[in-house]
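The complex is shown incomplete by one protein chain, all other protein chains being positioned as in the whole.
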Amino acid sequence: MTEATGNANRMTTMKALVFHPPNRVALEDRAKPTIRQATDAIVRIITTSICGTDLHILKGDVPTIPDGRILGHEGVGIVEEVGSSVLGFCKGDKVLISVITSCGRCSFCKQGMYSHCRSGGWCLGNSIDGTQAEYVRIPFADNGLYLLPPKVEDEAAVMLSCILPTGLECGVLNGQVKPGDLVAIVGAGPVGLAALLTAQLYSPAEIIMMDLDDNRLEMARTMGATQVVNTSDGKALEQVMALTKTAGVDVAIEAVGCPATFDICQAIIAPGGRIANVGVHGKSVELHLERLWSSNITLATRLVDARTTPMLLKMVESGRLDAKKLVSHRFKLSEIMKAYDTFANAAKQHALKVILKN
Amino acid sequence: MTEATGNANRMTTMKALVFHPPNRVALEDRAKPTIRQATDAIVRIITTSICGTDLHILKGDVPTIPDGRILGHEGVGIVEEVGSSVLGFCKGDKVLISVITSCGRCSFCKQGMYSHCRSGGWCLGNSIDGTQAEYVRIPFADNGLYLLPPKVEDEAAVMLSCILPTGLECGVLNGQVKPGDLVAIVGAGPVGLAALLTAQLYSPAEIIMMDLDDNRLEMARTMGATQVVNTSDGKALEQVMALTKTAGVDVAIEAVGCPATFDICQAIIAPGGRIANVGVHGKSVELHLERLWSSNITLATRLVDARTTPMLLKMVESGRLDAKKLVSHRFKLSEIMKAYDTFANAAKQHALKVILKN
Amino acid sequence: MTEATGNANRMTTMKALVFHPPNRVALEDRAKPTIRQATDAIVRIITTSICGTDLHILKGDVPTIPDGRILGHEGVGIVEEVGSSVLGFCKGDKVLISVITSCGRCSFCKQGMYSHCRSGGWCLGNSIDGTQAEYVRIPFADNGLYLLPPKVEDEAAVMLSCILPTGLECGVLNGQVKPGDLVAIVGAGPVGLAALLTAQLYSPAEIIMMDLDDNRLEMARTMGATQVVNTSDGKALEQVMALTKTAGVDVAIEAVGCPATFDICQAIIAPGGRIANVGVHGKSVELHLERLWSSNITLATRLVDARTTPMLLKMVESGRLDAKKLVSHRFKLSEIMKAYDTFANAAKQHALKVILKN
Partner (left out) sequence: MTEATGNANRMTTMKALVFHPPNRVALEDRAKPTIRQATDAIVRIITTSICGTDLHILKGDVPTIPDGRILGHEGVGIVEEVGSSVLGFCKGDKVLISVITSCGRCSFCKQGMYSHCRSGGWCLGNSIDGTQAEYVRIPFADNGLYLLPPKVEDEAAVMLSCILPTGLECGVLNGQVKPGDLVAIVGAGPVGLAALLTAQLYSPAEIIMMDLDDNRLEMARTMGATQVVNTSDGKALEQVMALTKTAGVDVAIEAVGCPATFDICQAIIAPGGRIANVGVHGKSVELHLERLWSSNITLATRLVDARTTPMLLKMVESGRLDAKKLVSHRFKLSEIMKAYDTFANAAKQHALKVILKN
């Protein structure tokens, strides 16, 4: 093969992590994406990551995803090409990619509920090809990309595609965390830790982190938890009640997604408190309305809308939010199978977020 | 007995509806209440009413209430006497009595959560003697009484002691009803109808009333329901979905207090919607987080704090809220046993709120 | 000229009201607009209106408007053609046109401040050709058009292009009108009356309308004002204070745009009150901070963002808002010069909004 041909080839194919149901992924050659709509952009990925949702896909929990889909919904890259109606970006711009695709026009978008966009939502690595590849097509590019300020490092920025907005919006904002509040976060995985980091933007007096894994609780301490409670010994409720002088907590953030952890939230919430559900639940839970009907409590659920990404970018740029704290491991894109292994064995590997670089 | 003695007697005893557990009430002679604290007032009752909660007490649902308690927490009357620290009232003032006793000093009162007041809450007819009597002692009188404007009729005012603030606060405010909203209210009893009347203060586009009883649904129509759905035929969900063009409702107000009606609320709520629980629940419910985790919904519970009573008084005074629509029957206090019978057989008697006059 | 040529001609030219600075308008033949961007739509106008702003333009108050500009920013019409990126509309749709052009993508649009859109704002009849014509080009059509529900009459709908959202957003929402509030509106012109109509969506206890013109005050009474005060006799402040039992008003809406009317608002506002500025001011005002610094008051200004148009459409559709009350006169588009005369002499002609039909 001549060099010219090689170049041409590089220009039309790319490496990408492809899903084969029910539970296999492989790094394969795929055609490079091209502009389809006037509002599209093509982005060359330089940094991406793996989300807990990607593991769910591999377990068969998202059965709508077809064979051949490229996974991934997080990323930083360089704009390669834009459609004729794209206003805010041009070739060469360094950008952050949002997990959420949104048209900016429908009634849900007008309310800021971008996750429910009638022409978008969580599409990347789900209903369309995603970011665990050398290139990705971004629909409605003006609404799905953000210019990366020079001061913000790629690794920090990738934390703003999905994990930090999820912790902030589904946990902290749904929990209405305020200065002086007592907050408990149940689950110290990446999204619980993202809630922990972003809760501090609202200055609660105390943040109690709860988990089964002492290692993760120790990490939580270094990220700002003022108290930690291991939930494995059956005394967690007593401990929280003692820490709050029997008042209970103002905000309980459920960051696991199972009945037992939801139960903890119900048990420790103070009158007037807010329960914010971040976890993805596979089955129903028992809600103790026979007790809570009179407690003036609020329970809120939500998909991440990623509407806070611009604000989080400002906070990272100003040095007030250290997003990189969530990064535990770094790999090349060519090592992505190893990265998946590491992330899938997070507890053993002491893994939080893994970074993939092109 | 001479007449003089009789007079003196009349001044120290009174008629009162007394509770004898487990489930008996009787109109009996009792000692007239006297000032105990500097912040107390004694009020001569001229109008009172019976609440659904009073029926719950008679069913044994509030086991903490002791033998001999005078029931009732609604009323309009004339101030007879005030303690030395009462600032805002004096003998002869015509007043509305709030269901909620509040100190105005504790941390819950500072947040407007008067129902959780550390020295108060729902006390009248519960932890202290209530208003179904000729006289009542009102603790923290400055926080538990409202001067009645001359324009406001007694019958209208009594609806502001408990039932209208309950419908408004637990239903409408917890549901965050806004102009243009689609609202469904499940349960067309007095509290559901109170939610219906007060929801209109926030101008929803549509209010769908749901109940098993066609008679109550017809009453709901006359009070402002734009659609009614009888839930007895198993097609209620389909009907609501048809009425909302499959979108579901922005606000679902549960005004019954059982798992089946809570289920309706879960089933019809639109993404971004709010479920407000008004009903008193005796057991837990199944919450479908496996579906709702991603729906951006909010569920709120609450005791009535009666903090909206002053606003409701202004609305009644200005003629913009017709509180009397909730009154269906009128009795003398001496006929209170008959009034209880009527209210206890509300469906058959077509009863909403019953008025008792002294 | 053959008929065929005539048809062709009708298809490429149209009648339009053209502005010639400094202060002349004329109904002239102009080329029919065509699609320029993939996000454009062309709309055939069937109903339009004249805004107070159009009169300002004729007085030379908007010097940036060039010779030849077609005026007008209100309208109802039929979609003739859409660009390739328009998602929500197709040829034949009956639509309401918003005064505000917005990209739906910039940081201001993301906050709902569409009036400050970096690629839009108030463009129609200002920086681009407007709606007082047979056809108009609408940029970002998905964000600037609304499907008209069959139940909503054209005349009512045209009131939702600009005047009702202006009264609601700049007056009522900026004034945070709540149930039970005492509200004063200074200025009973069309926008003041629009504030009056939409304030009632939030159920204030009283709305005091203030103006120099008794005829307009009478109209205000028929539209829901509970009190009217003629400000010409120098006793207006005393009257408002008497009507509010010396408390002042919770909300004062300035709907004129001059120092004297702003002064009234400052003088009558209660502690904790909100002053909402709707009027377009040509000069600065004196703000009495030496008194107001301690009054816990809020003053808010705003361009109309027209973000409430969808909600207002629902209210008109449900029959709860009678938008047509603002219409006083009707003309054919060919009579537009006469319509301008009528509207320019509004007091004498008892004119509110004038409707122009094609």
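Structure notes:
Per-chain residue numbering starts at 1, and chain names A, B and C are given in the order in which the chains are listed.
Operating definition for what follows: a residue touches a chain if its C-beta (ideal position, glycine included) is under 8 Å from a C-beta of that chain, and two chains touch if they have at least 3 such contacts.
Remember, predicted model here, so these are calculated numbers, not experimental data.
The missing chain, though absent from the display, is touched by one residue of C:232, C:301 or C:334; that residue is C:301. The chain that is not drawn here is touched, among residues B:27, B:55 or B:106, by B:106. Per the touch definition above, the residue from C:47, C:85, C:101 or C:115 contacting the chain not shown is C:115. Contact with the chain that does not appear here is found for just one residue of B:142, B:290 or B:335, B:142.
Interface residues of subunit C with the unshown chain, by the touch rule above, are 108, 111, 113, 115-116, 257, 262, 271-272, 277, 279-290, 292-303. The chain not shown here touches subunit A at positions 178-180, 200-203, 205-206, 226, 310-312, 314-315, 317-318, 320.
Taking the complete complex into account, residues 37-39, 84-85, 87-88, 103-107, 109-110, 112, 119, 142-143, 307, 310 of subunit B touch the chain not shown.
The rule we apply is simple: only the chains that are shown with their structure count from here on.
Look at where the CA atoms of subunit A average out and do the same for subunit C: the two points lie 42 Å apart.
Within subunit B, contacts with two or more other chains are made by no residue at all.
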